[in-house]
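The complex is shown incomplete by one protein chain, all other protein chains being positioned as in the whole.
The first chain written gets the first letter, and so on, giving A, B and C; residue counts start at 1 in each chain.
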Amino acid sequence: MIKPGVFPMSQSEYIKQYLQVRSFSERLCAPLETEDYLIQSMPDVSPTRWHLAHTTWFFETFILKPELHTYRSPNERYNYLFNSYYNAIGDQYPRPKRGLLSRPTVQEVYAYRQHVDQQMQILLDEMSDIKFDKLKSFLVLGLNHEQQHQELMLTDIKHVFFQNPLFPVYQKQTLDESSSTTPPYSWTQFGGGQVKHGYSGDGFCFDNETPRHDILLQPFELGNRLITNGEYLSFIEAGGYKQPKLWLSDGWAIINSGKWDSPLYWVKQDDKWSEFTLSGLLPLQPESPVTHLSYYEADAFANWSGVRLPSEFEWEFAARGLKSEGNFVEGQQFHPRPVDDTQDPDIQQMFGDVWEWTRSPYSPYPGFKVDEGAVGEYNGKFMSSQMVLKGGSCATSSNHIRSTYRNFFYPHSRWQFMGLRLARDVGNGG
Amino acid sequence: MIKPGVFPMSQSEYIKQYLQVRSFSERLCAPLETEDYLIQSMPDVSPTRWHLAHTTWFFETFILKPELHTYRSPNERYNYLFNSYYNAIGDQYPRPKRGLLSRPTVQEVYAYRQHVDQQMQILLDEMSDIKFDKLKSFLVLGLNHEQQHQELMLTDIKHVFFQNPLFPVYQKQTLDESSSTTPPYSWTQFGGGQVKHGYSGDGFCFDNETPRHDILLQPFELGNRLITNGEYLSFIEAGGYKQPKLWLSDGWAIINSGKWDSPLYWVKQDDKWSEFTLSGLLPLQPESPVTHLSYYEADAFANWSGVRLPSEFEWEFAARGLKSEGNFVEGQQFHPRPVDDTQDPDIQQMFGDVWEWTRSPYSPYPGFKVDEGAVGEYNGKFMSSQMVLKGGSCATSSNHIRSTYRNFFYPHSRWQFMGLRLARDVGNGG
Amino acid sequence: MIKPGVFPMSQSEYIKQYLQVRSFSERLCAPLETEDYLIQSMPDVSPTRWHLAHTTWFFETFILKPELHTYRSPNERYNYLFNSYYNAIGDQYPRPKRGLLSRPTVQEVYAYRQHVDQQMQILLDEMSDIKFDKLKSFLVLGLNHEQQHQELMLTDIKHVFFQNPLFPVYQKQTLDESSSTTPPYSWTQFGGGQVKHGYSGDGFCFDNETPRHDILLQPFELGNRLITNGEYLSFIEAGGYKQPKLWLSDGWAIINSGKWDSPLYWVKQDDKWSEFTLSGLLPLQPESPVTHLSYYEADAFANWSGVRLPSEFEWEFAARGLKSEGNFVEGQQFHPRPVDDTQDPDIQQMFGDVWEWTRSPYSPYPGFKVDEGAVGEYNGKFMSSQMVLKGGSCATSSNHIRSTYRNFFYPHSRWQFMGLRLARDVGNGG
Partner (left out) sequence: MIKPGVFPMSQSEYIKQYLQVRSFSERLCAPLETEDYLIQSMPDVSPTRWHLAHTTWFFETFILKPELHTYRSPNERYNYLFNSYYNAIGDQYPRPKRGLLSRPTVQEVYAYRQHVDQQMQILLDEMSDIKFDKLKSFLVLGLNHEQQHQELMLTDIKHVFFQNPLFPVYQKQTLDESSSTTPPYSWTQFGGGQVKHGYSGDGFCFDNETPRHDILLQPFELGNRLITNGEYLSFIEAGGYKQPKLWLSDGWAIINSGKWDSPLYWVKQDDKWSEFTLSGLLPLQPESPVTHLSYYEADAFANWSGVRLPSEFEWEFAARGLKSEGNFVEGQQFHPRPVDDTQDPDIQQMFGDVWEWTRSPYSPYPGFKVDEGAVGEYNGKFMSSQMVLKGGSCATSSNHIRSTYRNFFYPHSRWQFMGLRLARDVGNGG
């Protein structure tokens, strides 16, 4: 799970960062009513209350219980209720039933958070440097873990609100309308060759970004920006959802059985398309990046365009020199926004806005090893039938993402901020 | 739906009763946290918040909107969200998704109730006698409707709490432990003959209790009291759930596919039986009436006992002269209690405690007619595949029940307070 | 199961009847290819091969094994494969998987039949009168049982063939087109009063037709004939499947979830209705009785007509004096046919053509007792959630039916030859 390495910050800086990340989770909940914390709208979605408790349980389980002998949990059953999938820790309350629990109350969960935060401060304050070094990696993992759940809190509450014909609004706002028009789609060429791939450096990374290893890349071209709603609408209007030859077999099956004819959250009323956002139901903005697509839809769009999706290797290679700047959660848009003039015109919107589907199945890198303990269950056991996504989204923390970061979802998943950028081979356009 | 008839109370008495019934719904919610109002633990169950809103919608839809021209709904979408099954009124939000809605909030629903109550008072206060006569039947229906939902609020929240490994407590209390021992099972004989069956009188009744008509009854015997937990436990311990010959075919299928081996809410821990109640998980009380049985289980118990369940005709005939006294919701036990000495020893516990399964399918009486309007959907359309239950339960209002009252549920339903009393033919014991 | 009584035939006459019934099963299979014997098109349907074997197993199990000590089964596993639902006999191969078995082959099943028939003849030939008296009732039950399966063989193979876009033909023929036109719908009045109901006599009847008992009937009127395709088509064209107020709640749910908009086997091509029959896909005949309706559809049609379905008590009362003549399986039409002039114009088509749905749930008669042994599982355990049908169909043997006969199916079942006749109260038309 955790790479040995230099963690460059001081103990007090870690404490500060701990408090920042923890309080940001609660800041994201500010617009919510108590009622909003409870709902599980599909098995993939967890109630907000559960996210708040589970991230707390993570620190309790992996740091407080083993390290602070005076630690007492407010309720020993929380270990059953808020364990997500760590079989090494014990049984778990069934995931699809998380929405059936009214207790502990939201207030009790906040008290649980406060309790754990206080105990964490006691632990961290009193701790010797030597001991701190030992648990630093768990601490940093816990913070990255909580940031991942912050993203899920936003995408999950969006899904919850969408079930409601009242279309609740998480944050009132006019979406940013860039006056500049979207530049035409153009291609930037990248040379191939033998290159290093995977994480290298002194900071934190997840185990699935390692080990860094050599790969062979053939030359390729990458699109200069994300695909927009307007472009995706052209695909729909050209009958894209009705041409089986554009689709993977599993994709064709699911768009038919699920009656999918547009991205998740697109709503057609009186022949006009709207898009459900965290700011409510808004008219579809043609210049905004398309989002909430499954892999199947992204792949079909690429096929229709006569090209393909990038591999994770290509994407990462192209992103290497770039600063991870963009439309992140700190910008509080909670929605992708049209391309603007501030980025390198050759390669824009690589970070933030939407996670970009790659054509790469989520597999272990050569030499990848799973950790022995419970944290070994963090990433490795999901390495089948999922696809890699890159770049982060408008719901990702800016200090959470990097070019080597590998997100992964099943190809049918759509409720994250997922979009696409095109790629093609050099020379023959496909 | 509504029988023409004398409604003997004055206008102001009706207003008083309206306010009493309405406020009792809210009183039942006093022990709940906001979180508890939201959960739908299975499709049959509705969130408490929904019950509060739906009963309010009933008055809004059938009285305020047609009668009070100045009436404005706080939200026109409530007509979609809180219509249960009245197709004549319009489409309905899908029943199995009632638990996916976080809005309107609980507070907004209380405001909705207050709004409707105020408008109802305005309407009732200003109304001429003539006009009042016209809507009286709807008013009384609305109150009986709300009483039915009060019962469901209790049985639904019990089901919700049971999903939670924390076993929340609705009302702390020691259950009433009668010092008297349960009398032995004995039989009271009733003569048969041609008798009148169905409602007769000036008060309110549901349409399904009419028309009163002649039936032929053969002589029969009825058990003196409800079957107890102790007696049902003997059935379990004798292998009752493992002997197919005791079971209806559909019942045998469901106890096997559902792995049922005891009533709903019975929990076996370390070889000791407990029972989940609205006062939490308590040791099983052998003297208490057994409850939360399906029809299949009640029928199998009767077969095992060598006798049978009563028909609804027999039960009603036996109950004719009796006062409807017993353990009702006003007693605030929210659980059946052992028989005591206060009732006629020949025939005890006929009213209250638990609804008693009869062997009678829920069918229309000869000459039954469905009302033309939307209220015609109240009872008649459910007359297939369900069974009649009699007598009310510990969650029923005492002024809601009568001997002719016909409750009905599918034979597999168990989450109401459902129990049984035995019957047998005269002479041959079966 | 079996009523004690006089079985008036001689031993040799029984043997003759045994051979007749047994060979008729095989005659019904004459048009089938080996491949047709194998298919199970839904869990309710059994492969023809299974019917042939199961009816044989019945004689083997209830007569040969207990009575003929030299009897050896060709394969002891048949007892597992061909037991339908007799738990007292042992476990059963799962019903929904009957179509997964390719062995024993059809030829082996015919050999099994021959083996059992030979052994039955040995047994019956050598048997003393005393012993014969003892097993006579099982013998007669077995023959009636086989006749029931003969009907299922026809309705099941029809369902199997309907899955096939080649629309196979069981029996080529032009359906009987009566030149006479269908008489208008008219009503015959029957007086009520206290009457006897249930079987009485010396012949065979099923246990569920007993005990004969007194009932009270109110005066009623019964339609003179079956409802025709043309009349049912009017109901469809008047939007009958789109008006929720006509439907029972469970019925409305199933026609929507199952997308039912016409009887089973009706096929609309180029705006013209056809009907799949055992003679293939034929143009819909407006004068023929409508068939393959669920109870819900029959009930909705009656509601739309402003009247109702008869009760089983009314139907039986009306049928008392009538000869059971009509369009039975011996006529080899295998399809209901238009009314003709040969019957009493007041009350036609009571027997044969289609089973008539009644509004009566399938319940035990007062005093009904289930037999102790395995045959006690024959009828009684199905007495929940099903409805009674009367009169037999074009797939019923003429000597199998009588006015007291109670057939029963779930209200959603449609694959039998099921149709309807209307009834109404005297005086008020409903």
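Heads up, the rule we're going with is that a residue touches a chain if its C-beta (ideal position, glycine included) is under 8 Å from a C-beta of that chain, and two chains touch if they have at least 3 such contacts.
What you see is a predicted model; the values in this text were computed from it and never measured.
*Asks:* Among the chains you can see, which ones touch the chain that has been omitted?
*Replies:* A, C
*Asks:* For a quick check of understanding: of A:His159, A:Arg359 or A:Arg406, which residue touches the chain that isn't displayed?
*Replies:* Of the candidates A:His159, A:Arg359 or A:Arg406, A:Arg359 is in touch with the missing chain.
*Asks:* Of A:Ser23, A:Asn87 or A:Gln107, which sits in contact with the chain we cannot see?
*Replies:* Reading the full complex, the residue touching the unseen chain is A:Asn87.
*Asks:* In the complete complex, which positions of subunit A touch the hidden chain?
*Replies:* Residues of subunit A in contact with the hidden chain: 85, 87-88, 194, 213-216, 218, 244-245, 247-252, 295-296, 299, 359-361, 363-364, 366-367, 369, 376-377, 381-385, 387, 410-411, 425, 430.
*Asks:* Residue by residue, what part of subunit C touches the chain that was omitted?
*Replies:* 33-39, 41, 49, 75, 77, 80-81, 93, 97, 99-106, 160-161, 163-166, 168
Everything below uses one rule, namely that only the chains that are shown with their structure count from here on.
*Asks:* Please identify which chain has its centre, taken as the mean of its CA atoms, farthest from the centre of subunit B.
*Replies:* Centre of mass proxy via C-alpha means gives A as farthest from subunit B.
*Asks:* Hey, how far is the Cα centre of subunit A from the one of subunit C, in Å?
*Replies:* The mean C-alpha positions of subunit A and subunit C differ by 60 Å.
*Asks:* Could you grab the centroid distance between subunit A and subunit B? Build each centroid from C-alpha atoms only and quote it in angstrom.
*Replies:* Whole-Å distance between the two chain centres: 48.
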